[in-house]
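Take a look at the following structure, please.
A protein chain is absent from this complex, but the other protein chains hold their places.
On to chain A.
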Amino acid sequence: MGRFQSLATAIAGAALLAPPPAGATPRGHVVVIANMKFGPVPPHLKAGDTIIWINKDIIRHTATAKDQTFHVDLPPGGSGKTVVPGPGRHAFYCVYHPTMTGLLSASK
């Protein structure tokens, strides 16, 4: 488990300490990477939700927040999980291929 992932876990843990508003069970979302591009990021993400990143390429990628709120290494044909960070807009990229970028918006 990497430093960023531990950090993401810690953030998720902290989010659990505050009682979530009724009906705000954390949800799972999927972002697919194919042919050197991040696919669409689902709208209406909430802090504490989970994102599963699926790497369909034959090369290794990462999904890494520019503000360092999440980071996960994605082996070829593999996947990884991160927790949606606190409310706001979070730009992300692949550390190996910095031309691969995306943006996610999280609400409370």
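Structure notes:
Here is the rule we go by: a residue touches a chain if its C-beta (ideal position, glycine included) is under 8 Å from a C-beta of that chain, and two chains touch if they have at least 3 such contacts; residues count from 1.
One rule holds in what follows: contacts and distances are computed from a predicted model.
Think of the chain that is not pictured: of "Putative membrane protein", "Ferredoxin-NADP(+) reductase subunit alpha", "Amino acid ABC transporter permease" or "Spermidine/putrescine import ATP-binding protein PotA", UniProt labels it "Putative membrane protein". Where chain A meets the missing chain, the touching residues are 35-36, 57-60, 76, 96-100.
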